[in-house]
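What you see is the complex with one protein chain gone and the rest in place.
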Amino acid sequence: MIVQCHQDLSREEYERVYKKLEEFGCQVTEVVTQLGHYFVALAKRDIDIRRVGHLDGVADVHRVSDSYKLVSRKWKVDPTSVDLGDGVVIQSGGLSLMAGPCSIEGEEQVRAVAAHLKAHGVSIMRGGVYKPRTSPYSFRGVGLDGLKMWSACAKEFGLKIISEVLAVEQIEGMAEYVDIFQVGARNAQNFSLLHELGQVDKPVLIKRGMSSTIEELLQSAEYVFSSGNEKLMLCERGIRTFERAYRNTLDLNAVPVLKEKSHLPVIVDPSHGIGVRRFVEPMALAGIIAGCDGLLVEISPSPEAALSDGDQTLDFRESANLFEKAKVVHRLREGESLQGVDEARARIGG
Amino acid sequence: MIVQCHQDLSREEYERVYKKLEEFGCQVTEVVTQLGHYFVALAKRDIDIRRVGHLDGVADVHRVSDSYKLVSRKWKVDPTSVDLGDGVVIQSGGLSLMAGPCSIEGEEQVRAVAAHLKAHGVSIMRGGVYKPRTSPYSFRGVGLDGLKMWSACAKEFGLKIISEVLAVEQIEGMAEYVDIFQVGARNAQNFSLLHELGQVDKPVLIKRGMSSTIEELLQSAEYVFSSGNEKLMLCERGIRTFERAYRNTLDLNAVPVLKEKSHLPVIVDPSHGIGVRRFVEPMALAGIIAGCDGLLVEISPSPEAALSDGDQTLDFRESANLFEKAKVVHRLREGESLQGVDEARARIGG
Amino acid sequence: MIVQCHQDLSREEYERVYKKLEEFGCQVTEVVTQLGHYFVALAKRDIDIRRVGHLDGVADVHRVSDSYKLVSRKWKVDPTSVDLGDGVVIQSGGLSLMAGPCSIEGEEQVRAVAAHLKAHGVSIMRGGVYKPRTSPYSFRGVGLDGLKMWSACAKEFGLKIISEVLAVEQIEGMAEYVDIFQVGARNAQNFSLLHELGQVDKPVLIKRGMSSTIEELLQSAEYVFSSGNEKLMLCERGIRTFERAYRNTLDLNAVPVLKEKSHLPVIVDPSHGIGVRRFVEPMALAGIIAGCDGLLVEISPSPEAALSDGDQTLDFRESANLFEKAKVVHRLREGESLQGVDEARARIGG
Partner (left out) sequence: MIVQCHQDLSREEYERVYKKLEEFGCQVTEVVTQLGHYFVALAKRDIDIRRVGHLDGVADVHRVSDSYKLVSRKWKVDPTSVDLGDGVVIQSGGLSLMAGPCSIEGEEQVRAVAAHLKAHGVSIMRGGVYKPRTSPYSFRGVGLDGLKMWSACAKEFGLKIISEVLAVEQIEGMAEYVDIFQVGARNAQNFSLLHELGQVDKPVLIKRGMSSTIEELLQSAEYVFSSGNEKLMLCERGIRTFERAYRNTLDLNAVPVLKEKSHLPVIVDPSHGIGVRRFVEPMALAGIIAGCDGLLVEISPSPEAALSDGDQTLDFRESANLFEKAKVVHRLREGESLQGVDEARARIGG
């Protein structure tokens, strides 16, 4: 059960609600986010929710049978929008393009990418400054100094930034410079990191773990939300299967399923998803038609020379083509030619 | 190495080519299909292919490094079209819609579906008369008599038929009535069945096995081709992964990869692929954008009452909407708005 | 519900039972095997089984809630023994060693292996004469003539034979010469083949499919049993996972689980299971401790020269060592040192 409180809940009201929920035998978690004040109450037996709903300070009460609660669409039917400021909003039905190099390498690279994005109307730049690498001997990123340089450039070009955070101790340093924290697949169940990201007022994009189920991904998001941060996005980036013809198996089934189960925006990362440069475009466009709200794509001025993931990185020409096609496909999805079909048929009783 | 022969290869020429290939130390398989005459020659060491190419009767010689040969695009760059007659052709760049019930149940059902397909411009009807069922106590299909009834109806409506063949002993009986033999996921490596289907002059659609790799699927097609039948289609229908939120994990990555590796048409089955009725449409449309040449969809006048697979079966309104949207998305994919982007940019040096 | 009938069920009794079950609204399948006469009755609602149990001709009635029925241990608690004659019995608590080459190649090879097995007290020889090969260009086995030669040799050495059957049309020819039909992983859901093997009075070993669940494997066995053959064995041979360090992932978890769920003997194939010669022994011994009733192992006089699967095949010295160790480990499992522990502790109230 989710008990939604009025924003101006008084201390007295708070205590009365809390006490009442405990009287009902519930295990109660208080959640205070940037946007709301909630109690998540797990009851062992059935409770008449009206007996909670009429308490002072309570705005609404919802039963949620899912194992995840606050990220479920069962209580919050309206989709969540994540506003990055300056008119950049990630939202259901939209198409937020996020692109950039796997690793931030230097100012020249950053400027080239930023200018390219700007020229093509892309407003969010991705890039790694802390890199999770399977081998300890691989390049692990330029770190905080690189992030500062990148952030300054991005501001100059009017771009927002998304970058992966690997560890709790990086959050504080990064928070000032990034617009979105990205949690990578390997940290999808790093609950300590998720908890801490709940304490920051900064949007978080959570990638699905390599073998995370849909439910586990939503539970990971629940960690952040229940710790205090509801500016969240989910990202499908490919799962691990037996197939060896691609790096990962981009699981587009997750897109409509996540959109139905949760009110959070859903982003698709076709670059890691299929991991083969020339197949990134078809998978990206398929993700859009399947209903995603944004793309996270690896691009570089010179993929061949990239310090990491060059095999799946688009060059400028390829990415420019992708951006243009993405917009066309998105317009089709949202426009009358597709959306209108169901309505028209419903009208004529088709 | 694939040695393509002239259609009118004489007995003498045949023997000379065969002998020469053996002299080179090759393991030679002679392949005679409806459309051509080939030798597949596996050499243990490098051979100068010109020494084969100049022989009488030889039209062309190709090296193919893939484990599969005849179905590879390395020797046959032009895509294969499968012509069912009466103007119904499954081909690269096209969109062949195939729809119908999981199981053929009776004439009333067949006529209702046939009329519905006819009304919406769909020219291929699917349906099972022999059903592969995990449990021996489940309904196993109406059999050959049902197929005959269905075939008669289909002819009346001007529809082509695709139906699954489960066993070698069914081939002969079915051949007269079906337009496409379907090999199901559980028989994807039933090599005996694949071999026998190579001896029939009837198109074959091969579904990917639940845990078949891309390469194994292509090898299964190679079985049919090398046994004499090159009227083939490949079908992605979902693989088995750890995820439990859907019946199978429809693997759309397979679409662009199969299109690149093989010259055969690629069909997507979103119904088995995701296995949840309300998600069939987004996955079908995503498959089209990803590049597939056709869809195989389960529809029924009354999915709730279907003897099998009702949970993933669309009703008439849903399927009519899907057909219409599929055509819109297909037109987009093939039209100037998408196809033109790469060309335009290439022209302007973008 | 399984209705077990008396062996001498009269025609009249048969019809009365059948009719009664139909009256109860059951879907009834009559099963007549070499050993018994059963009705499998699937009821839509709860039935008082005493009302069936008291009918003439009925020996016993069991409710079985599993999706598989006749192979379930819920009705037949006593384990099934498969008697091959001449004192060779595959049974629960025993250790039936089956070994031999992947492919039968020639008489010299067969005689060498047979003599080796004889010398080490192994009484069942494995070997393939029809080979399921991913590529149509690979060696597909010596066929029926090879089987005849092998069978003659085996008889000379007093050995029993197990060999894979790939297709319905091979059953009749093979039946005279093999002692056990093996259904391979790729045919684990070839229901047509399973059904036909139910019509033969010859033991059948069913391998788990590459991505078959435990339940699907049991359903495959149910196909054979319900078609008339209850001389059955189950075989774990490795499943397909993401791991690439071994050929397959031998799933020993299946051993205790299958032993609990079914009354059929459980065999482990460590050769295909892990697919790496030097790891076959530890996995084989682990399978024994985990509770399997037999091993299926690939051995050859000269693994390096084998026409198939040489990488996972043991030579004579390795296999002799394995046989000896297998017996030691089996004696430990069945002897007082392990079996006695639970009993002793139970006695002293430990």
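Here the chain labels run A, B and C in written order, and each chain numbers its own residues starting at 1.
Following the convention adopted for this analysis, a residue touches a chain if its C-beta (ideal position, glycine included) is under 8 Å from a C-beta of that chain, and two chains touch if they have at least 3 such contacts.
Keep in mind it's a predicted model, so treat the numbers as computed, not measured.
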item: Per the touch definition above, residue among C:1, C:82, C:221 or C:250 touching the missing chain; value: C:250
item: Among B:212, B:227, B:241 or B:321, the residue in touch with the chain that has been omitted; value: B:241
item: Residue among A:33, A:103, A:151 or A:190 that touches the chain left out of view; value: A:190
item: Option touching the unshown chain, where C:4, C:138 or C:241 are the choices; value: C:241
item: Subunit C residues that touch the omitted chain in the full complex; value: 211, 213-215, 239, 241-246, 249-257, 260, 273-274, 276, 278-279, 282-283, 285-291, 317, 320-321, 324-325, 328-329, 332, 337-338, 341-342, 345, 350
item: Residues from subunit B at the interface with the omitted partner, ascending; value: 211, 240-242, 244
item: Where the unshown chain meets subunit A, residue by residue; value: 27, 29, 40, 42, 67-69, 132-137, 166-170, 186-187, 189-193, 195, 210-211, 216, 219, 222-223, 226-227, 240
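In this section, only the chains that are shown with their structure count from here on.
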item: Inter-chain centre distance, subunit B versus subunit C - centres from mean C-alpha coordinates, in Å; value: 35
item: Separation of mean Cα positions, subunit C and subunit A [Å, integer]; value: 49
item: Per-residue multi-chain contacts in subunit B, two or more chains; value: 211
